[in-house]
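What you see is the complex with one protein chain gone and the rest in place.
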Amino acid sequence: MTTSPPKLYWKTFVALAVLLAITWSVSYVDLGSFNLIFALGIAVAKAILIMLFFMHIRGSSRLLHFVAAAGVLWLLILLSLVLGDYMTR
Amino acid sequence: MNATPNATTTIVRHSGAYALDNYLTSGQGVKSWLLTTDHKRIGILYLWTILVFFLIAAVAAALMRIELLTPAGDLVTSETYNKLFTIHGVLMVWFFLIPSIPTVLGNFVIPMMIGARDVAFPRLNLFSWYLFVAAGALALWSLIHGGVDTGWTFYTPYSTTYANSHVISMAAGIFVAGFSSIITGINFIVTIHKMRAPGLRWFRLPLFIWALYATSLILVLATPVLAITLALMSVERLWGVGIFDPKLGGDPILFQHLFWFYSHPAVYIMILPGMGVISELITCFSRKRVFGYAWVGCSSMAIAVLGFVVWGHHMFVSSQSIYAGMIFSLLSFLVAVPSGIKVFNWTATLYKGSITFQTPMLYALGFIGLFTIGGLTGLCVATLAVDVHVHDTYFVIAHFHYIMVGGMVMAFMGGLHYWWPKITGRLYPEFWGKLAAMITFIGFNLTFFPQFLLGYLGMPRRYHAYPPEFQMLNVLSSAGASILGVGYMLPLIYFLWSLKRGRVAGPNPWRATGLEWQTGSPPPVHNFEGTPIVTASPYMYDAEADRELHMANA
Amino acid sequence: MDKFRLIPPQASTSAHQIDWLFIALVAIMLFFLISVFFPITWFAIKYRRGSNANRSNPSHGSNLIEISWTTLPVVLSVALFSWGAVAYYHIERPPPNALEVQIVGKQWMWKLQHAEGKREINELHVPLGQAVALTMTSQDVIHSFFVPAFRVKQDVVPGKYTSEWFKATQLGEYHIFCSQYCGTEHSGMIGRVVVMEPVAYQRWLTTGEAGESIVVSGRRLFLDRGCSGCHALNSKFHAPLLEGLFNKPVPLSNGETVKADQQFLRDSILLPGKQIAAGYDNIMPSYTGQLSEEEIMQLIAYLKSIADNRSPPPP
Partner (left out) sequence: MNAIATAVVAEQFDDIEQQHSAAKLGMWIFLATEVMFFGGLFLAYTVYRFTYGHVFALASRHLDDVFGGVNTAVLLFSSLLMALAVRAAELGRRKQLVRLLLATALFGVLFMTIKAFEYRKDFVEHLVPRFDFRWDGPDAANAELFFWIYFALTGLHAIHVTVGIALILVLALLASAGKFSQNFMPVEITGLYWHFVDIVWVFLFPLLYLAGHR
C-alpha cells in the first residue's frame, strides 16, 4: 500500500473544513424541512471523505468496503422500520 | 490423563489411537488453563462455565413446573415465581443458548475445520471468556441479592420505575456478556475470512462454518443495540432520564423496538449454529454428500440478513401501528422460507444414503422433527389475526421452546457427542447415549406439546396461578419436564464417566471427511503437523462404498 | 365451564374468523410435517446401512427442486399473510355505533366505566349481539386486556389511548386476563365478562348505585376545575371555544393541522404546549397530576357530547 503524500491529507482536511463552514452558515437560513436534509447530506459527504482518505478505504480490499457499508446499512434498517411504525400511527 | 487400564479399556500405551502429546498434556496445572490462548482449551473452559448457568436455570425451570402443578400459586409466592421465570429466561438466553455452540463447539472446531493453527486473535478469545465469567458473576450477584422480577424482556416502564429488584446489576451482567459475544463474533469472522487453508475456497467450506459465519454476522451487528438499550434502561432507572418514561413524553414502545431489534436476531444466533451441526451430522451418518450444498449455505446467510427486519412480530398488540404490523408480518413469513429450505435439503440428503443411528444421528433426526414443528408454529404467531389471540400465551412459550430446546439444545447435544472423541480422545457409551436421546425426545414432547393447547385455550404466560380448567394440561407438562430432566442428567454422568473409562476413539471414529478428523484425537497444540491442503469439496462420502465395507466386515 | 375443550368458547364474531384461520394454518402445518416426516422415516428404513437398496448415482442437488420448494412456501406465505392481515384489519377497526366502555388498567386491577355512568371493578357486563368498543389507558405500567373467548387482546399503554372491540354472540361468563407482565400480582389481575340479554343489560344498567353519566360528571368537572373560566364566550382570557371541536381539524401554531381526536384532547389537557392551536398563545396551565385517568376520560366524553351543537352550554 503506497503511502500517499502529506499534500493529499491536507487537501482532504481543507475540503472538510469548507464543508463544515457551509453546513454551519446554511443553518442560519430558514429552508424549512430542507435544513435537515442539507445538513445530513453534508455530514455524509464529510464522513465519506474521512473514510476514503484518512481511513484508507480508497484502494483497500472490497471486503473492507462492504464492512464499512454494512454498519451504516444496518443502522438504516433500524431507523427506517422504526420510523415506519411511528409515521403510520 | 492417566488412564487406568482395566478389562474394557486396555490402552496400548503407544498405540496411534490415543495421541499422547496433545493440547491437554501440553501444560499442567490451573495456570495453564487460566492463561491459555489455545482455542481448544478456551472451548472447554466455556463448556464448564455454561454448564453452571444451565444447571441454575434448569433448577428455576423445575421449580416453575412444580409450582404450576396446582392452579393456586401455593409452592412459592408470586414475587418469587416472577424472579424464577426471569432468572430462567436471562440465564438460558444469554448464558447458555447464545454462547453454547459458538463458544464451545465453534471455538474448538472452527480453526481445525479450516486448517488453521488457532483463531485470528487468541488473546482476545481468552479475554472474551473472562468477560463472560465476569458477566456471569454479575448476574449471580444480582440473583443472590434478591434477583430480578421484570422478565428477561425488561419492559419499561415496569423495569425503570415500578420494579424494586436488582435490575441494574443484572442489566450490567448482560451488558458485559454482550461484549463477550461481540468479541467472539469478530474473532470468527476474521478467522474464517483470513485463515483458511490453501485450496479451501468459500464453496468448499463445511456447512458448520457457513452457519457460524452467519451467526457471527448477527452477533456483531445486533448485540451493540442490546448494549445501548440496557444502558439507556439502567440510566433511566437511576436518574429518571425519560426516554422511555411516558410522563416525560418518552415512549415505552421505543424500548420494545430497540429491545426486539436485538432479541429477534438473537434467536437466530441461537438456532443457526444448531443448523450447522445438523448439516454435519446428517451427512456423516448417512454417508452421503449434502443435497443442495450451495442452497443450504446461502440459506444460513439469508436467515442472518432477513432476521434483522422481522422483529415487529413481537409487538403486534403493543399499540404499534397496524400498517407496520402488516409489514413485519409479511417479512416474518419470508424469513421462515430459508429454514424450510434447510429442512427439505436435510431430508433429501438421506435419499440413497447408508444411514446409521448412533447417538449424534438420533439427536439430528430429533432436531429435524422438533425444529420443523417449532418453525411451522412460528407461522401461526406471524399471522396477524391469530397472533392477536395467542400473543403472550403458552402457545408462544411452546413455539420458542420447540425451537430452542427441541432444536438448539438437541443440536448442541448431537454436536457434543459427535466431537466428544475429538475433544477428549475417548468415546461415550453408545447404549446410554441412545437411551438419553430417546428419553429427552419423549420428555420434551410431553412437556411442551400440551402448552400449545394451553396457549390456544388462552392461558397467559408468566402466570403463577391460573383458572382450574387449565390444570390437567399443566400437570401433563410438569410430568414431561421431569422426564426431560432425566434426559439431560444422563449425558452429564456418562460424559464424565467416559473421560476416564471411555473406549479410546482414535483420530476418526466416525470415518468422517472433515479436516478436523485428519489429525489425532485429542489434537496436538497446533492442530496439524504441516498446513493441510484442501483439494475437494466437503462431505465426499460414498454410500455405495460404505455398504460394501459394512458387508465385508459384517 | 370445565369440560375438557381444545379451543376456548367461540363467543364473538371474530372468534369464528380466527378459528377458521387457525384451522387452515394447522392443516398447512400438517401438510408440511407429513411431507418431511414421511420421507425421513421411509429413507431411514429403506436406506439404513446394510439394506440392499439401489444407491447408484445419488444426486447432490437440483436447482429445479430447490426453486420449487422455495417458491411454494413464498406463495403460501403471501396467501396466509393476506388472510391474516384482512382479518386483523377488521379486528382493529371498531364499528361506528359501538357501545362505549372506558377501561383504566392499574397495577393489578381493571377499572371499567360504561357511558351511562355505571362503574365496575374487574367485571364487564355487555349486551348480546351489540358491538362494544373499549377505550383503554393505564395508570402505571403496560397491561394487556385479553378475553380468550372473544379472541381479542390489546396492550394498555400508559400515556396513550388504545382501543379494541368485540361483538358477543353467546351468553355466559368468560375470563378476562392481563397478558402483559405487569408486576407482582400480574396473575391476579383477572376478571370476567358477563354477556347478558339486551333487556337484562338495560335493567342491570339502571339498578344499583347508577352514578351520574360520564357526560354529566364531565360537565361538572369542566365547571369545577376552571375550564369554563377560559373556554367560554364571556371569558376575558383568549382561549379556543370547545363546542363542535371533537374530531374536527385544528390548525396549529406551527402550520400543521391535526384532527382533535381523543389523543389530541388528552395531550392538550396534560401537555398543553405540545400542540398549540393557531392564533392562541401558550397560557393554559398543565393539569398533569391533578386529574385522574377516569376524570380525563369523563372530560373528553363531555367534549364529545358538545361536539355537534354550536351553541355554548347553559352556564
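Chains here go by letter, A, B and C, matching the order in which they are written, and residues are numbered from 1 within each.
The rule we apply is simple: contacts are C-beta pairs under 8 Å (C-beta built on N, C-alpha and C of every residue); 3 or more make two chains touch, one makes a residue touch a chain.
All figures in this text were calculated on a predicted structure; none of them were measured in a lab.
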| item | value |
| --- | --- |
| Partner chains on view for the chain not depicted | A, B, C |
| Contact residue for the chain not shown (choose from B:I189, B:L207, B:L350 or B:A437) | B:I189 |
| Touch criterion as defined above, residue of B:R117, B:R501 or B:H550 at the omitted chain | B:R117 |
| Residues from subunit C at the interface with the omitted partner, ascending | 254, 271-274, 276, 282, 286 |
| Touch list for subunit B against the chain that is not drawn | 111, 116-122, 182, 185-187, 189-190, 193-195, 220-225, 227-229, 232, 235, 239-243, 247-251, 254, 257-258, 526, 531 |
| Touching residues on subunit A - with respect to the absent chain | 1, 3-4, 6, 9-10, 12-13, 16-17, 20, 23-24, 27-31, 35-36, 39-40, 42-43, 46-47, 50-51, 53-56, 60-61, 63-64, 67-68, 70-72, 74-75, 78-79, 82-83, 86-87 |
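In this section, only the chains that are shown with their structure count from here on.
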| item | value |
| --- | --- |
| Pairwise touch network: line, ring, star, complete, or other | line |
| Chain centre separation in whole Å, for subunit C relative to subunit B (CA means) | 37 |
| Subunit A-subunit B separation of Cα centroids, rounded to whole Å | 38 |
| Subunit B, residues touching no fewer than two other chains | 253 |
| Subunit A, residues touching no fewer than two other chains | none |
| Of subunit B, residues touching subunit C in the complex | 73, 78-79, 82, 149-151, 153, 155, 157-158, 161-163, 246-247, 249, 251-253, 286-295, 316-319, 322, 325-326, 329-330, 333-334, 336-337, 340-341, 343-345, 347-348, 350-357, 365, 368-369, 372-373, 376-377, 379-380, 382-386, 388-389, 391-393, 453, 456-458, 460-469, 472, 543-544, 546-547, 550-551, 554 |
| Subunit A-touching residues of subunit B, taken from the complex the two chains share | 193, 221, 225, 253-254, 257, 261, 308-309, 311-312, 320-321, 323-324, 327-328 |
| Sites on subunit C touched by subunit B in the complex | 1-2, 4-8, 14, 17-18, 21-22, 25, 28-29, 32-33, 36-37, 39-40, 43-44, 47-50, 52-56, 58-62, 65-66, 69-70, 73-74, 77-78, 80-81, 83-85, 87-89, 91-92, 107, 140-142, 144, 146, 148-149, 151-155, 157-160, 162, 175, 177-188, 190, 271, 274, 288 |
